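The complex is shown incomplete by one protein chain, all other protein chains being positioned as in the whole.
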Amino acid sequence: MTEFEPKIVAFVCNWCTYAGADLTGTSRIKYAQNVKIIRFPCTGRIDFMLLLKAFSEGADGIIVSGCHPNDCHYTSGNFHARRRWITFRGLLDLMGIDVRRIQYSWVSAAEGAKWADVVNSTVTTIRELGPYTDYAKVANYLEKEANV
Amino acid sequence: MSKIGVFICHCGENISATVDVEKVAEAAGKLEGVEFSTDYKYMCSDPGQTIIKQMIKEKGLTGVVVAACSPRMHEPTFRKACAEAGMNQYMCEMANLREHCSWVHDKSDATTQKAIDIVRTLVEKVKHNKPLQPIKVPITKKALVIGGGIAGIQASLDIANAGHQVILVEKDPSIGGHMSQLSETFPTLDCSQCILTPRMVEVAQHPNITLLTYAELEKLEGSIGSFKATIRKKAKSIDEKLCTGCGLCTTKCPNKKIPSEFNAGLGLRTAIYVPFPQAVPNKPVIDKENCTYYQKGKCKLCEKTCPTGAIRFDQEDELVEIQVGAVVAATGFNVMKTSEFPEYGYGKYKDVITGLQFERLASASGPTLGEIRRPSDGKIPEKIVFLACAGSRDPAKGKPYCSKICCMYTAKHAMLYQHKVHGGQSYVFYMDIRAAGKNYDEFTRRAIVEDEVNYIRGRVSKIYEENGKLIVKGVDTLLNAKPVEIEADMVVLASAGVANPGSEELAQKMHISYDAYNFFAEAHPKLKPVETNTAGIFLAGACQAPKDIPETVSQASGAAAKVAILFSQDELSRDPAIAVVNRCAPPLFSTCVGCFMCATACPYQAIGEELITDRQGNVIKRVAKVNPGLCQGCGTCVAFCRSKSIDIDGYTNEQMYSEVMALLNND
Amino acid sequence: MKIGFYPGCSLTGSSREYNESILAISKKAGIELVEINDWNCCGATAAHNLTKELSVSLPARNLALAEKDGMEELVVPCAACYNRLVMTQHELNENGGLKALIADKLQMPLKNNIKILNVLQFLEKYFVPRFEELIKYPLAYDVACYYGCLLVRPNKIMKDERWEDPMSMDSIMQKLGANALDWSFKTECCGAGFSVSKPEIVGELSGKIVRNAVDRGAKAIVVACPMCHSNLDMRRPAIESYLKRNVDVPVIYITEAIALAMGITSKEAGINRHFVPVNLTVNR
Partner (left out) sequence: MNKEDLSFKVKQATNVNVRECYQCGKCTAGCPLAEQMDLRPSVIMRMLQSGDEQDMDNVLRSYSIWLCLTCETCYSRCPMELDIPKIMDYLRQRSLVEGKVNSKARNIVSFHKSFLNTVERNGRLHEMGLILEYKMRSGKLLQDMTTAPGMFTRGKLSILPEHIKDKKSLSRLFKNQDKNSK
């Protein structure tokens, strides 16, 4: 039988994690294929509705990754992101989405190896959690949001 | 209806080895809105770019996706090509098939499928791209150089000689850095100060260079072309205009027992002091921590003796703001202290010293005037042991890296010792001799063959004291691992080169990345060794990684050249990826409700308010307004906006949502 | 106050004085040391040299028994036993498979979370804070504190922040009025388990230790390990034949030193049992 291959989207900032993932490549460190990257200027840009959108479109897991605290290219974007993330967790519980489906991490431009670890560990976690099936629910929620 | 062209690059075999590029091109061709798709061996090559240009013209493409390497590598290249073909450059996006796919996965259908997904995602993004015009910003043709060691000196002189203004900031009272502490330099054994001091003087006298010593970077704002730097000029407690540098004050100061930084703790200095005779500027500063007046409230002997009345106890730190177009970080490095070596006595043995301290002993300007005498009792050591890789290549001590310079300076130290102490015996414990460089290996060979330095391959396990001798317990791994015990008079640790204390904070102030050991990170390990991830900030010298003088000087000149290139233009076109508040037809004018959450979130105070008025000038609505000059395009405001009224060009909600959807719907 | 106590075999035999002195000072300080009921040998060097499993199962039985007796803290004066017990606790926490196997053989529950104290930690916690009241007669001698291997290594597990130049015993001796010398062989190996099978090696290794201590002017060597003691004290002939000279520096347990300073007689503290006569006196 074929193993469950989770679909995972990575929302990363351009300055730290995207560059870090580039370094993973330049260093030829192999990792799982399940994760695909979407590039943002800064984690501060990441509207968490986008994460819900991803779930509603069939993502099984999500990685949000940016600069380490104090290293943000835009000074404070990653702090805003982190603060919003904390409130967002509440919403996740509300919607019955297991928080472990979202891996929140910091990977700097110099941490190529770390990016590979983040990807692999996330893939393992999501494999254990199994596919995410409840997207209809999220979709409805987004509907309502849109109409507000 | 968009007409998009997709161009898949093999990157030689870098992509095609693990990704079936033909298949990707074929799949891309089937995507809705894709007019044309193809693959080619080297898209970035001239013929490759020509294909793109031709197709834009032939097929009248409205957008282009180049699936190749990282946009951080070639986005400018391809956007330029598109512009040359008459297409708006911001209608071109790159799909990262190399760094994020072919290099990190093995050859398989899954890998090819991932490549297809990435391409589809970017195609969907491009469909929602808008033509944008680059923002023009004038360049302030003035450079800030941080650090006055040989790296900072070289960079400053090169930039200044290219005809640009330089502000050189040094945290210590004098420029010169570690190089001014060195005795003689490998592989030529010429006197370090003799070649350095002329350059220091040149810096001081250069019309284009403003020298700020005893000063540090407090804050750095803005971006390439127009940075605003805040410099803290620490109080020297001296009126530099009045001070003639006669040095009378230093002779009168009662606190004479302060370990001298310049002599790496082997000599003493006074509280009011000039670090060393050749210092630039050659004027004293008062070290408040050790000054009797500042600590106890009375003394002022220096003030009484100063013939020009230049002492200023009431002087305070001063903050100066300067506008610069580029920054060169040249903050140098440090070495591990002997106290960090438990097995070598936690620094409790006076005659176990670091390589830097040995430089001072061997230097004519040093505490022993160039005679090799051991710190404990001033005796001339008859047996001396040098330990290479002291802390370097030592994961247990948190430093797995090679410090690169130790093999050479250890050979030099042993050589100097043999030249200065006739009949003396010297031993070097080493793991490998790394002497890659012009005339380097010849140099180490000379130490072994001509100066008869005893090289022993093996590490030292312990150093301890027994009746006045330092017992060095080592091993000769080339003699069937025979234990070797040497009764030495002095031991020199070639202790690992480490990042300067505070380098982490400095990197954070400048928003540049740094590695696990707090060395500053270059933008690309091979092709951008002097750039940082932040445009307009460049690296020079050992703040990036331990390196020797020639290498440091080359990098400094490289950084200077980068600055000169930047300054060769009058204005800079900046990425137009900035925030905009939407506009719509009256009576709404904008969906913005004027809550100004965005303004509170903005790290750059780039968001102000705009009053929308009717013909009579009555205010109808208060809405947010972005100042394009200040906005850096982080997009935090977008995530904060409840009414989705503010958006960021290049990363609009529309674009990001379509990317998410495209990425996930691959069936 | 009651604290768990694991004397170990040596303290019932060749190192009785260590046992007698630690019991004497505890008694006088009003601390009751309660022996683990039916404790067994920790296996010492022999076990971990010959069979991996015994080297863990033998100490594990003692840990389980101690838990059964409801002990939270366990004082282990013998450095060798201490090392084996701590290593076992570490092993079992690292290696779940092994823990299961051992627990099964023991047929006893094993939480494996008891706090194990070596003699120095025990003294620092329960005596040093009360020295004011306990110490009557300063022990004014130049002494060399000898820690040996087992109290400080492997440092990754024993976690002495100054494993190459430990200070805990030195500071206790200073507080007793002695002058703890700075010397170079604090943590060198004395020959340990070779006391019987390779006495000539013990002669050499212990000889170097004794020599450095004497050269620094030590009037006594202070130890906290029965093996170190028997090698430095009982094996003195082997040492002297290696050094080719006579050395009369006595070797005392830290607990004996404290006993003397507390005014306990040499006899009560078992000091009369040494091979090298102890000529240390406190002026009463």
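The first chain written gets the first letter, and so on, giving A, B and C; residue counts start at 1 in each chain.
One rule holds in what follows: contacts are C-beta pairs under 8 Å (C-beta built on N, C-alpha and C of every residue); 3 or more make two chains touch, one makes a residue touch a chain.
Worth saying up front: this structure is predicted, and the values here are computed from it rather than measured.
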item: Contact set of the excluded chain (shown chains only); value: B, C
item: Chain not shown: contacting residue from C:M71, C:C189 or C:A224; value: C:C189
item: Residue, one of C:E53, C:E72 or C:D215, that touches the chain absent here; value: C:E53
item: Touch criterion as defined above, residue of C:G4, C:P166 or C:P199 at the omitted chain; value: C:P199
item: Residue, one of C:A44, C:M169 or C:I221, that touches the chain absent here; value: C:A44
item: Sites on chain C contacted by the missing partner chain, in the whole complex; value: 9-10, 12-16, 38-41, 43-55, 57-58, 61, 95, 97-98, 101, 105-108, 149, 153-156, 163, 188-189, 191-194, 196-199, 201, 205, 234, 237, 272-275
item: Residues of chain B (touch criterion as defined above) contacting the omitted chain; value: 343, 389, 393-397, 431, 457-462, 473-477, 480-481, 483-484
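To be clear about the criterion, only the chains that are shown with their structure count from here on.
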item: Touch-based graph of the chains, sorted into line, ring, star, complete or other; value: line
item: Inter-chain centre distance, chain A versus chain C - centres from mean C-alpha coordinates, in Å; value: 54
item: Whole-Å gap separating chain B and chain C, where each centre is the average of the chain's CA atoms; value: 52
item: Of chain B, residues touching chain A in the complex; value: 70-73, 96, 98-100, 103-106, 108, 110-111, 113-114, 117-118, 121, 507-508, 511, 513-516, 521, 524-525, 533-534, 577, 601, 603-604, 632-636, 638-640, 648, 650-651, 653, 656-657, 659-661, 663-665
item: Interfacial residue positions of chain A with respect to chain B in the complex; value: 5, 7, 9, 15-16, 18-19, 21-26, 28-31, 33, 36-42, 44-48, 50, 53-54, 57-59, 67, 70-77, 80-81, 84, 108-111, 116
item: Of all residues in chain B, those that touch chain C in their complex; value: 342-343, 345-346, 348, 462, 464-467, 471
